[in-house]
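Omission of a single protein chain aside, the complex is shown with its protein chains in their original locations.
Residue numbering begins at 1 within each chain, and the chains themselves are lettered A, B and C in the order written.
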């Protein structure tokens, strides 16, 4: 079943495995006339790269993108943009030892049941490496959004139970600066200190931590479509399509369940520019699935990294009891959530770029034009 | 933008407003040979009907479905199945008083901004009435799933801060029985008592409550597709496409963020039938986006009903300050979550029916056949 | 498999059978603000109605459309527009006699093989009645196109070997007038006379005739997309999706096979308004799948009506030799092509409306805007 595409108008199709020639993406539907270079993509890939601090896995991927199509004189032509990232650092020998085991928390059991074949070397399409293609596509989406003054951001909100102080969502640039100056993409330096300490401890225990990431975007009123293409439905789909995610909430989220209507309803007011806005933003930036113009704000829950060095009870493919233990030399992230920050950002950009282009088919085309 | 369809193979397209002739759905892609009657659909619509208890709004819709196509001799033919539910009880006079106000927590602001036109009488496509078409379609999906021994259920998990005792998810039938014998679809009678008391209080305060619903399904291993069509991504999209939803989590959900890998990983074991299963189910029934065979379990957060009779500050369409107050005679639900139970169930059935049919294009077609 | 929808942005999904409650369509993606009434649709349905002359079958369907959704104050709201046409004149008794026979030239053999069930009363989805839903949807598409000064037309080009004199394609209105004043939608009165005579003869022989229809549209430059969504590919798909069609050609069509490049290439010139156009139009109005601004011109071949009253050798469902003969009282068209004129027009309008809306996502969005 064709399941490797995302988006309707600004549509990406991704491919590749961690232990094959490489991974990549085709972006179909990007408008003509957008300036674009490999450098734009490599900058975003660098954010995703592991090995920058002890808080992420020490692989040295140094991903570089090759743009295979869709450009002429440094601009997009309206033709599909194919981007390829060749694998460099794929050592599959360490996987030999575990190739006959069902890996706890991993997809090899379900893939084997479904397909009867599994690329045990790196997880195939279930590998986190797949997300590099999303980041590459997101880089293009961001360039498009920038032309319409739409910006998006992701940052660490909570790790190992340590939560940040809620920042001022109206100042996206300030949050970005703080996020990018943190080794763990956490805009609250005090919380970041505690989180890093906790990560250190957990690593020593050969264990891993879960976390929550925040997504934020500044978008105009009117993005998103009613019923099945609500902006929050598209975001939820995008986020739950990421490996290791367990939940999504927008605005008040699960806390809304404990609120009353009179508390939760955001009152309409006039802002300083004379535009309609809401006094509070429990909605998280949408009403009826369409953006209100208030900051779009959501959170994504990540489970703790499933690949750990602690021994775990499991079965082998012959259904006999066995012990799974990640090889000592294997690389793993103590907390996948941290590395997911640029990926959340990329998926947000992809959802917004698609909604932006869909919005060009003005539903009010006729009222405006004639 | 075409945004009123859901599903790829078992695809529904819905239409209709609360104050027009009626609402309906076309189901395209239902296999031939399934026994189906209007009674099958009306039974499900009855669950959604309001006015059964004081805990839901007193409208008497008595929805009845007309099947307009797709049947011959009481069986589906493979042709599209169109179902229409004519509106009976649509009094729009009461909306006259509020038609010039932005309604807090409602979609009329964003619809007016996007389309330049809004059917103020009942909310147009943003009306909860739209969900009756989903329930009708879900009834057909359930009949299909039943042929493959797939069952799904939704129930109240928490309302107004009162949470149920976690039931045994392996016994879906027992939970269903308890859920359906409760006036508020709550399988825990003790919690239900407290919830109903709280709802009574809240109604007297002219206010409303939020809540959390649970979704449960028993499915075989192998449903769902990698990357963008992960089973949880499809469910998250389905759930966040419902009015008033603010969050989705599968299995451990947001709690996973506070767990360690060694706690969260579900160990593989052999069950009594000699099949591979997991000892725990923090995953919530999927790995790598594909069902494991363990109970599929997720939760959906609902905000408190936004239409309340308490006066609220707002603006009128001329951007002047105004007070919004639902007319005394207007009907509203003190807690929309309760009425959403059959809708969650329907959307779950639709996601699973689509995944089931996609799975028929066996990815392992070749390994099996030749 | 979901196969009853057409279009990506202006998307229709149709349903219904000739011998059930009725047939209908949902139009999803029509912009808000378009004036629309049931009268607009009924006018188009009237063109399709049989029984107007002896040259089409004598059924008196008098189809009337009910718009079930998507309108407010006489205008579209951006919500899906559902249209239903109730069946009135469905006498299925005459089909009893032939229900156990494979019908030569008909779909009951393939439907039975594929689905194991067939609605023998009227052909199910293979019935020509299905096309009324296309005409209803096309009526909405035409209203949208009219707002952008895009017009389309179909007319009889050749029947029973009698071909019309090629009209001046730049004068669409003149051709329309002549077409609509002809009882057989033929703009060339001399040819029409001969065709009607031939139809009369053929009817007396209990036989039927094939024919060729022309499609014509005046569209601006720039509609259509490269590669798989070329305008002619979409038109070819639309036309071959109609019952009884055997071929499609655009511009020079099959005659191009006997031409040389120096003859076939249309030279670029400046027209009186100073715009680039082509001196000839062998291309038929597109280059690289994108409209040139020259008249869009194509032809569609129809086989002779397969339901005839002449006895034909066949098999019954038990695979025994049998004779098929349409009951004396059965209604049939001596030449389906004639009745297909408004259907070709409708499908053309649907293809163009979709291409028009796609074009709103200006590929040159960026060059123009910034």
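Quick note on the criterion: contacts are C-beta pairs under 8 Å (C-beta built on N, C-alpha and C of every residue); 3 or more make two chains touch, one makes a residue touch a chain.
As the structure is a prediction and not an experimental result, all values here were calculated from the model.
Trainee: What is the set of subunit A residues that contact the non-displayed chain in the whole complex?
Mentor: 1-5, 7-11, 13-17, 20-24, 26, 28-29, 32-33, 66-73, 75, 77-82, 84, 114-119, 124-125
Trainee: Could I get the residues of subunit B that touch the absent chain, sorted low to high?
Mentor: Spelled out for subunit B, the touching residues are 8-9, 29, 31-34, 78-79, 147, 226, 357-358, 360-367, 369-370.
Trainee: Since one chain isn't shown, list which residues of subunit C touch it in the complete complex.
Mentor: 1, 3-6, 8, 14, 102, 104-107, 109-111, 113-117, 124-126, 130, 158-161, 202, 205, 207-212, 221-222, 225-230, 232-241, 243, 245-254, 256-270, 274, 276, 282-284, 286-292, 299, 301-308, 310, 312-315, 319, 337, 358-359, 361, 363-364, 367-368
Definition applied: only the chains that are shown with their structure count from here on.
Trainee: Report same or different for the subunit B and subunit C interface, where same means the shared residue numbers exceed half of all residue numbers found there.
Mentor: same
Trainee: Roughly how many whole angstrom separate the Cα centroids of subunit A and subunit C?
Mentor: Inter-chain centre distance comes to 46 Å.
Trainee: Return the distance between the CA-based centres of subunit A and subunit B, expressed in whole Å.
Mentor: Each chain reduced to its C-alpha mean, subunit A and subunit B end up 26 Å apart.
Trainee: Just how far, in Å, is the C-alpha centre of subunit C from the one of subunit B?
Mentor: Taking the average C-alpha coordinate of subunit B and of subunit C, the gap between them is 39 Å.
Trainee: Could you pull out the residues of subunit A that touch at least 2 other chains?
Mentor: 8, 226, 358, 361, 363-364, 367
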